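One chain of protein is taken out of this complex; the other chains stay put.
By written order: A and B. Residues from 1 in each chain.
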Amino acid sequence: MSTTEAPPANGRHSMGQPMKRKEDARFIAGKGRYIDDIVLPNMLYLAIVHSDYPHAKITKIDKDAALKIPGVLAVITADDLAGVGLAWIPTFHGYDKQMVLAVGKVLYQYQEVAAVVATSRAAAADGVEAVVVEYEQLTPVVDPFTAKTDKTLVREDRENKTNHIYHWEVGKRAETDAAIAASDVKINERVYFQRCHPAPLEPCGCVADMNPATGTLTLYMTSQAPHAHRTVVSLVTGIPEDKIHVISPDIGGGFGNKVPVYAGYVCSAVASIVTGHPIKWIETRTENLTTTGFARDYTMDVEIGATKDGKVTALKVTTHADHGAFDAAADPTKYPAGMFGICTGSYDFPVAFTELDAYFTNKAPGGVAYRCSFRVTEASYAIERGMDLLANALGMDPADVRMKNFVRKDQFPYPSPLGFVYDSGDYHTTLQKALDKVGYKELRKEQAEKRARGELMGIGISTFTEVVGAGPSKHFDIMGIKMFDSAEIRIHPTGSGIVRAGTKSQGQGHETTWAQIVAEELGLDPQNLLVEEGDTDTAPYGLGTYASRSTPVAGAALAMAARRVREKARNIAAHVMEAPLDDVEWVDYKFQVKGVPSKTVTMKEIAFAAYTNPGPNEPGLEATYYYDPPNLTFPYGAYIAVVDVDKDTGETKVRRFLAIDDCGTVINPMIVEGQIHGGLTEGFAIAFMQEIAYDAEGNNLQPNFTEYLIPTSLESPHWETDSTCNPSPHHPIGAKGVGESPNVGSPAAFVNAVMDALSPLGIKNIDMPLTRSKVWSAIQEATKA
Amino acid sequence: MFPAAFDYIPARSTDEALSVLAQYGGDARVLAGGQSLIPAMRFRLAKPAVLVDINRIAELATIGEHNGELRLGAGARDQGLELSGQILSGRYPLLADVCAVVADPVVRQMGTVVGSLCHNDPAGDWPVAALAGNASIVVRGKGGERVVPIDEFIVDSYTTAVGDGEMAIEVRFPTPDARTAGAYFKIERKVGDFATAAAAARVTLAQDGTVAKAAIALGAAGPCGFRVAEAERALVGAKPSAAAIAAAADAARKAADPVSDTRGTVAYKKEMAGVLVERALRKAFARLGVEDIR
Partner (left out) sequence: MKVSLKVNGADYERDVEPRVLLAYFLREDLGLTGTHVGCDTSSCGCCVVLMDGEKAVKSCTMFAVMADGHEITTIEGMKKDGKLHPMQQAFSDQHGLQCGYCTPGMMATAIAFLKHNPDPSEAEIRDALSGNMCRCTGYNNIVKAVQQAAAELSAPAAEPVAAS
């Protein structure tokens, strides 16, 4: 691995270099500053009392015993919050609201019922144990199919007496139905993308600090979107935005979990306002897994029609979505099912239709974009499983079916039947590269030999297309706030500088890649460009980091802000070199007088001049840019998994996994590769281990890490990666975003591989996670039949 | 999460620990590696009033061979055992198998073998190995000491023969002779997971190559680990053969009485009891040089 001292491998200044990360210095020394590291004088601790039951009336909350415990200062309930108008807060969707603490009844197991404020962590925990809550149990609604009957209402507070939240559809229903009916070959399979949880290793938390003298509320919080959170806090509390200061410190992983607003934040803020003390709330792992934003929980009926030689004719996906007790999915307003319309994937469907109905159930709310750009993972899973089921029905090789139906390179920009315009790609080349590299033909040969011996080996392909970078303001907003992003660059006299963005890194390495983008545009040393994010008082407004939007949106804003700086610098360069402005060119990372290669001036020199000799120009060297993307970006990839299934135990061993990603221009290949490794591991976890399941009584079965299974180094496969590069034509630097592709694309590759292994037994589908017990049971059933 | 308050007594000797235990009776708990007890306390599932820490008692931290037995003091840790000369010598393959799969590699640096036996989780690894390994446990109280065979030591889920005011001092595993070997197999969903199914086998071959003695034990197949007499009967007197192994495995399938949970269905776990008994037996025989049994 080369370092910054090594000469650039690609002839470029800093773009595309595997520069080591600037943020590492503090993390490897134990000097990161995460939320729980923040300690303020006279700080108090807040801990939360949770519901034992999934659906129950609260008949009594007895605080007395808790208040007698030394150190316990207060017990807050919904009644107390109602006093300050905060018993309910709007969800990010705007059209639903959520309880902060249970109001009258609990709607899911572990729901927040009361909050204890105490002088120490220990006293707060003692207080939680001592609060007595009496319940009258109600029947829980635990899946969307039961919810649909409306026999039991989850949300009696709502005007509409139904569990149905909304219906959403896009595409041409009649044409699609007709095309499928007329097709030679059709598949129709129900696949379930199970409820999961992002579970970053650092749980959520905050320190709320109201300064009674100034009336300023400082909120240190685990926030992937500090500006959005400040605006929401201002809207719900009525505190003016200038009196709210949100600081998102180092974040120990987010993956979408740290986008919504949680009860702990609100209760801490209220407690700080009331007591005048800073209040710290740090989630336990159980609270994290049981109450904060879950992901997925889509039951999808996938129908595909095709001609008998394997050309697809139409796609229809019908989804039942389980949203839990509140509609808290943080999707863009006009996209209640996020970007699910990407479900036509990489294939040229003449016509398509998709519809979705969402329901309330007695489960935790969420529906967050877990390492995914708003429901893209669900959509990709549906289409990539569908294409394999189709290949199976046609008796064709799944690689051939894909090759036959890919959108061709010459079709870009490609308008998809469900309304997106794909920016760029060369799907055939990327899949071919994967097939060659993995040795697809030899693997199929080996598989045939193994099958003859009765051994179960499988090869699974996923050639997904993602849609990321929300988004163009004409379509995308959250609670009305347009989804642009921003950057601000200030170059100091000696040629170093500070770069600020409205995003917030949670491990993605923005301090390094943002500096590289700016350094590339300005010819400055990325080591001397300090990147700062996450402080609403200093960073320009932006909607934050999730849904792979940082590079497509803020990355573009950075490049554009840098170009503004460069243009300013060009004016100063003209003055310094005493040349007409039109004669000053940017060549090889320097300003040069047209046709006079000896007459140059560096950006560093211009920086000094900006403060010492700007001439007729405005002094100083800084710029801000708000970037409203003209379109979304469409990263894609070709993934191949090779597995062996042990018939006797149902155990799957992932022997190989090759990921070829195309995310357009790569800013830092080392970081991109790291993102892919991480995303693949989460995809692996989803395919084989991770699930938040509820039993028939509504009990959460995975409330901690002994049941919610995070793979370790031993279970995780060794990852092979490579890339192709089709830059985004509309992005200033051609980058598309990559952090989520591997998590979006890989689950289907794993499942397709296992189903391929099991196909001689006639097994078509097993829903994730593919546990040993499930796989073994399916084998038993198939061999019995 | 924070445990409830308790009094902490760092015992310096076994006698001191015993007198504290005698004084507090049922209110006191022994604190060994803490890897089961402390998480339970953090969830307030356990709220002992007094903890007697035995980690400082040097005389309990021993691993050694005496009188044809491997003796592990109550302070002996999983990793200490794994790296001990006795295990590295290859003479205790059954125990070596277990050392490598109990909990996770960091937990093993604190967790103790005796603590695991005393905790007696229905899916714990050590109780199964102790059953197949014919272990016995030395239990001592103010009134004196007794040596309790493992099948009497195990009483019920999370319950052992250790009474109030008593503690387990040591576990003793008979040293296998050259004609004896064992093996342990476990299905776990990931490292650090308790067993979905577990089986231990120990066999002794007679001069004529027939099975002279056999011990088969299952874990995660009932309220506690247990030996499967029927499976053992299927083996004793027979030559190692596919048929004998299959008979033993079938007996294990029948004897297993697991519950259905997130790890698997009853049918799956019963079947795995059989699969793992077969795998453990084949491995144990292979360790005695009998391979490719048909």
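Here is the rule we go by: a contact is a pair of C-beta atoms (placed from the backbone, for glycine too) under 8 Å apart; a residue touches a chain by one contact, two chains touch by 3 or more.
Note that the structure is predicted; figures quoted are calculated from it, not measured.
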Chain not shown: contacting residue from B:Ala22, B:Ile38, B:Ala161 or B:Val259: B:Ile38
Residue among A:Lys161, A:Arg453 or A:His718 that touches the chain left out of view: A:His718
Interface with the unshown chain - residue positions in chain A: 1, 20-21, 23-34, 36-37, 39, 121-122, 199-203, 250-253, 255, 284-286, 506-509, 670-671, 673-682, 704-706, 710-716, 718-719
Hidden partner interface residues of chain B, rising order: 1-8, 10, 31, 34-35, 38-39, 41-43, 51, 53, 55-56, 79, 83, 103-110, 191-192
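Note that only the chains that are shown with their structure count from here on.
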Rounded Å distance between chain A and chain B, as computed from the means of their C-alpha atoms: 44
Complex contacts: residues of chain A adjacent to chain B: 121-122, 124-126, 129, 284, 286, 648-651, 689, 693, 701-702, 706-707, 709-712, 714-715, 771-773, 776-777, 780
Complex interface listing, chain B residues touching chain A: 1-2, 4-5, 44, 104, 187, 189-194, 196, 262-265, 267-269, 271-272, 275
